[in-house]
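Here the complex is missing one protein chain, while the rest keep their positions.
Which chain is which? They are A, B and C, in the order written, and residues in each are numbered from 1.
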Amino acid sequence: MPSFPLTPDEERRALEVIGVQTIEDLFSSIPPQVRERAKMDFGEANAGLSEHELRRYFDGIAKHNTQHTSHFLGGGVYDNIIPAIVNQLVLRGEFLTCYTPYQPEISQGTLQAIFEFQTMICRLTGMEVSNASLYDGASATAEAVMMAQRISGKPDAPILMAASTPPEYKTVVNTFLKCNSSPPIEVPWNKEGSLDEEKLKSLIAEHKPSALVVASPNYFGLIEPLDVIRKHLPADCLLIVTMADPSALSLFETPAALGADVVVGEAHQFGTPMLFGGPHVGFFATKKKFLRNLPGRLVGETVDDRGQRAYALTLATREQHIRREKATSNICTNQGLIALRTTIYLSFLGKQGLIQLGEMNYSLFDYLKESLASHGIPLKFKKGLHYREGVFEVPNLSVRFDKLTANGIVPGICLSQKYSGSQREEFENALLVCVHPGHTRAEIDALVEGLSHG
Amino acid sequence: MPSFPLTPDEERRALEVIGVQTIEDLFSSIPPQVRERAKMDFGEANAGLSEHELRRYFDGIAKHNTQHTSHFLGGGVYDNIIPAIVNQLVLRGEFLTCYTPYQPEISQGTLQAIFEFQTMICRLTGMEVSNASLYDGASATAEAVMMAQRISGKPDAPILMAASTPPEYKTVVNTFLKCNSSPPIEVPWNKEGSLDEEKLKSLIAEHKPSALVVASPNYFGLIEPLDVIRKHLPADCLLIVTMADPSALSLFETPAALGADVVVGEAHQFGTPMLFGGPHVGFFATKKKFLRNLPGRLVGETVDDRGQRAYALTLATREQHIRREKATSNICTNQGLIALRTTIYLSFLGKQGLIQLGEMNYSLFDYLKESLASHGIPLKFKKGLHYREGVFEVPNLSVRFDKLTANGIVPGICLSQKYSGSQREEFENALLVCVHPGHTRAEIDALVEGLSHG
Amino acid sequence: MDKGMDQNKSLGTQGLVLREATIFERSAAGRKGFGLPPLDVPLKKPSLYKRTHAAELPEVSELDVVRHFTRLSSWNYSIDTGTFPLGSCTMKYNPRINEEIAALPGFANIHPDMPVELCQGALEVVHTLEGLLGEIAGLDEVSAQPAAGAVGEFTGLSLIHAFHAQHNSPRKYVLVPDTAHGTNPASCTLAGYQTITLPSGPKGILDIEPVQAAIQKYGRDIAALMVTNPNTLGLFESNISQISELLHGIGAQVYMDGANMNAIVGMARPGDMGVDVMHFNLHKTFSTPHGGGGPGAGPVAVRSHLAPFLPNPRVRKSSAGYSYEWLPNSIGKVKSGLGNFGVLVRALCYIRHHGRDGVTRIAKNSVLNANYLRAHLSKIFQLAYETPSFHEFVVSDSRQLKSHNVKTLQIAKALIDHGFHPPTIYFPLVVPGAMLMEPTETESLQDLDKLVEAFQDIVHRIESGKETFDNAPTKTVVGRVDEAAAARRPVLSLDDRTL
Partner (left out) sequence: MDKGMDQNKSLGTQGLVLREATIFERSAAGRKGFGLPPLDVPLKKPSLYKRTHAAELPEVSELDVVRHFTRLSSWNYSIDTGTFPLGSCTMKYNPRINEEIAALPGFANIHPDMPVELCQGALEVVHTLEGLLGEIAGLDEVSAQPAAGAVGEFTGLSLIHAFHAQHNSPRKYVLVPDTAHGTNPASCTLAGYQTITLPSGPKGILDIEPVQAAIQKYGRDIAALMVTNPNTLGLFESNISQISELLHGIGAQVYMDGANMNAIVGMARPGDMGVDVMHFNLHKTFSTPHGGGGPGAGPVAVRSHLAPFLPNPRVRKSSAGYSYEWLPNSIGKVKSGLGNFGVLVRALCYIRHHGRDGVTRIAKNSVLNANYLRAHLSKIFQLAYETPSFHEFVVSDSRQLKSHNVKTLQIAKALIDHGFHPPTIYFPLVVPGAMLMEPTETESLQDLDKLVEAFQDIVHRIESGKETFDNAPTKTVVGRVDEAAAARRPVLSLDDRTL
């Protein structure tokens, strides 16, 4: 058990100052029967552990997670190379152990970093304004949909959503909409894995949606023709682009330039490890005209009483602590430190580095794709424009998957596990394979070898 | 290759300001033949590596060092439990990347920490003054001997040194004395592994030494009877106690109380990993009357021009940058950050924690000793007062050693490797076994099991 | 030397601090930053939908980045810097061993789609933590998925929604005391409920009458009561058991906002008070760092009747190891993955560090510290309620306002110059000019005594008419920040300056 600072002497002194006999006396307003029943049993965890024992215990557990030597998992969570400085700078107590910057005079470090984060997100996406972060890409997508509903003035307005959006994003959006409106209507993908434009047109005509959510790249690694899609949308229907992989913004045109109204997504790959799915960091960017509808926190530039540039949380009148049940969202704690990681990472990666990162992902996937093709394993959606990941039709998938995995190579995500019904059938032998910047040619070759036999 | 901040444009601008054409021009005072021959070949290291590649490369190397699961090595370097805060606080740039505190107004953090270090060393050893650190225990011992020579006024005065001092300490002292004086005269150990008092008496009579160096605990883990030894020494012969294991100060009387004039040693176990032998940290404590003869840096308390308490390097008139060839030593850079680790560790361990640490070491060794004895493996020096390590006579040592090692248990140090001549014969089957605070009873049992068979 | 910087003077002083513009202003065209490994396959570039203008990220060196963020950090106040009695936020020490453990490659580098047999360790963490939280809550099942307290609230309310839907009893209202945190009503809205605000009684806690009255009025349209306990005044809702019974009587559920569990962990279990569902704030009670606004984690604990609706997937343990179960009636997912896993690792580490008795000691010492502070501060400030308080308490500026027209804001800013973070101010809303103080159990009496002295000095200066602190703080790197200007003409990015 870690020690508490109060010594027995100090405890006595404190009780004396307070004017009670024992610490228990301070808990007298708890009903006795509740007090009595508060007997916990932690089992083997009853005894507190010293740091040394904690290390032994957790080292033992963590070892179970490091049995693989390489992996090709993507689908919304992306392995990346994290510079040493990111890990070390965020350990600085002044960043790690401060609170949400409510007192700007002693929070300028956090505030300026968030302002920089907002600027970076705007520059990446091409949008005008960004918030200070959201929980993750999935919940950012849900918030975008709810913002569209607010803007439309119809809280239960129909929403269209590309079926090729990452499955988890869809589930999360559904959960958030469920209590107030009907779930989004899915727009299927076409034979080439992209949004089915014909279906889109008819669904628009039928439902008069207030927004369309499209993932680009979509779950199959395909860049969607956002400009074309935009043309199909009525003016009052918001185009929400969700980006589980914003590293695509290194090479591909910004959603803003192609007509998006809102760009949301997941930025963890910019400096934050996969961490079994979190904490990650959602981003949310849109047009300035929607400013007052934005969910989450915003940092604005201002001045201090000495005329110096300074930053502060702003437009709090949208937020729950002021607006309560009328707030634009219920968000309070979000992903401050992960947004900081993102800001440090993107600063260090820099303008050229981002492009290089994108080219690396693009080239590695190209090499993978060609190798697999030459081994008779084709892309499922051959015509599409892929970025760093794609769906492959692997004969005898489950056997080969298990064999590779047993050898420490995790070849990708079996899509049949992610879908149900007819989609599941479509994906029976489909494997979503993703490259990441740490990959070597040798690792890819080993994967190709393993996927093409057995 | 890491990038340098100067862009090609800036390079041009700089050259222009300087008024030369190329960077090469700036090197024109190097003789051409020297310039031309400066062709290096790093072999496979010619290409610079990115952080990712560095991690792969060094992870691969480091893995070769982690093939054992437990060890009982001591003999001057001690495994210990390092609190997480020690590792994290020393990464703070303000500590990690500052220089020796020559400018006190912007170095109060380092200065105050050293002042605290000095205070802790004084309180541990019972001495009056301590310096800011030396390289390690061995070189601190050499510095102590040289200080004794300075104080005696005879730079080549004879020095006695217990033969039971850690072998490396003896070699280092020899190397440092070699050029100016004859090497120390060894005082052998008696049948019980302690300093041979009779020999001591006769050597004193014969050589009129200016100092005696005794290790306590000595290399065999034995606490020496310093008070008795002191009585044998003439008043002008300094008693230098060297402590490769100052954790013994938790339980055992201070050398100061027993009559030591100088206490030096190695403090790495207080918060710094073994690191294959360094960087560690030497300490040096003595009486205030020897203040001006102290080697290394000193921090003193003073005031600033606003009357505030402040700290500064002091008595620099002893040091090489002022005194040059007449300096008390040539030391410049020493072990600042390791002294800081020591200060943080000892602060956190605290008064009670230090005692607990000592009791843990003492008790674990007692358990080990009893277990081995009951398995027919006796201590070599049975009557002595041991602290945490001791020499055991292990039948068939080399076979059992190899078998245990192959199973990942390193049972200790084979003393025959550390000595030559008759001493080597004395130690043919001798194993120096040491416990450390991370040890569990199960680990000790496994060792005992392994040492008593085969 | 008695006037030394380390002597009995105000803790806050001034020192050299460096200015630093935004990272973009350090940029130089063509400067390269982080080095990626070389590409060992042929370089390829897309030909369609190519980006026309590169994203204007900064072009800076590694040292630029390190200096920039090191300097920025020096402008922040944090727990590691000093005492941070920010009520409702449980700003306690965040043990560094947690950071070390969470960074283990076996935790950090695991993809959430890793096949189950290759992520048994990760599943063990989630399963073990959920079990321990259930034991602490006195409830049957726990989902660690919600990413923060607010998500926990939404999740819990969604469970209630699903439960009522299953019983074909759609309901409209959630009763929420007026002391509630802003997230509570906002979450109600998100979960499709209307908030009915219940006034707290003269003692600062919820009396039985307003609940009875609401039941009278809204009957079986009431889906739930949502109550923070101890509430945001730091007071234990002593009537909670009886109130729970009333609600259960009409088939309604009791939701407890457990953000203040630090006060009672191990001393009282929500499950023993009639609570059906609650959330924890791991970033408060279980000390995962706040990080300047997250990440956190807001696990929900439920009684078994709500368990079938918990977010998917559930982690189950059997003799064959850990596996996922997908509940057919689940509300779905409220976050990607299984939650903020890195935060969960830290919380588990913290709980295992403390053990059962240590966890209970948290409540004891946090309440002791808070009452010690209260005993001192109630001599100089107006205490909002005489009711015995737990881990935090509320005083107000009413005396200082009346006598010298000095407000809470001024007092808070003056405290900064003394070297302390201010308490939470103007919250809860039920107390005008509130200062909500939560010292937590990791402060020593010495540090609390210094805080008391600072407040005493401020009050003394106010009441002796010497100062009104309109310009405080003065020692900070920026002076009083013009928040109104920020809102009047919002500039939200560097490019927005000119928009």
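The rule we apply is simple: a residue touches a chain if its C-beta (ideal position, glycine included) is under 8 Å from a C-beta of that chain, and two chains touch if they have at least 3 such contacts.
For clarity, every value in this text was computed on a predicted model and none was experimentally measured.
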| item | value |
| --- | --- |
| Omitted chain - touching chains that are shown | A, B, C |
| Candidate in contact with the missing chain, chosen from A:51, A:79, A:266 or A:443 | A:51 |
| Chain not shown: contacting residue from B:187, B:213 or B:331 | B:331 |
| Candidates B:212, B:349, B:394 or B:430 - the one touching the absent chain | B:349 |
| Touching the absent chain when the full complex is considered, from B:180, B:202, B:374 or B:396 | B:180 |
| Missing-chain contacts mapped onto chain A | 1-10, 50-53, 83-85, 87-88, 93-94, 106, 303, 306-310 |
| Those residues of chain C which, in the complete complex, touch the missing chain | 5-7, 9-22, 25-26, 28, 31, 61-64, 66-67, 70-71, 74-75, 77, 79-82, 93, 95-96, 416-417, 419, 442-446, 473, 475-478 |
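Keep in mind that, in the parts below, only the chains that are shown with their structure count from here on.
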| item | value |
| --- | --- |
| Intercentroid distance (Cα basis), chain C paired with chain B, Å | 46 |
| Chain A and chain B, separation of their C-alpha mean positions in angstrom | 49 |
| Chain centre separation (chain A, chain C; CA means) in Å | 20 |
| Multi-partner residues of chain A (each touching 2 or more other chains) | 51, 81, 83, 91-92, 437-438 |
| Numbers and ranges of chain C residues touching at least 2 other chains | 30-34, 36-37, 59, 62, 64, 66, 70, 95, 97, 99-100 |
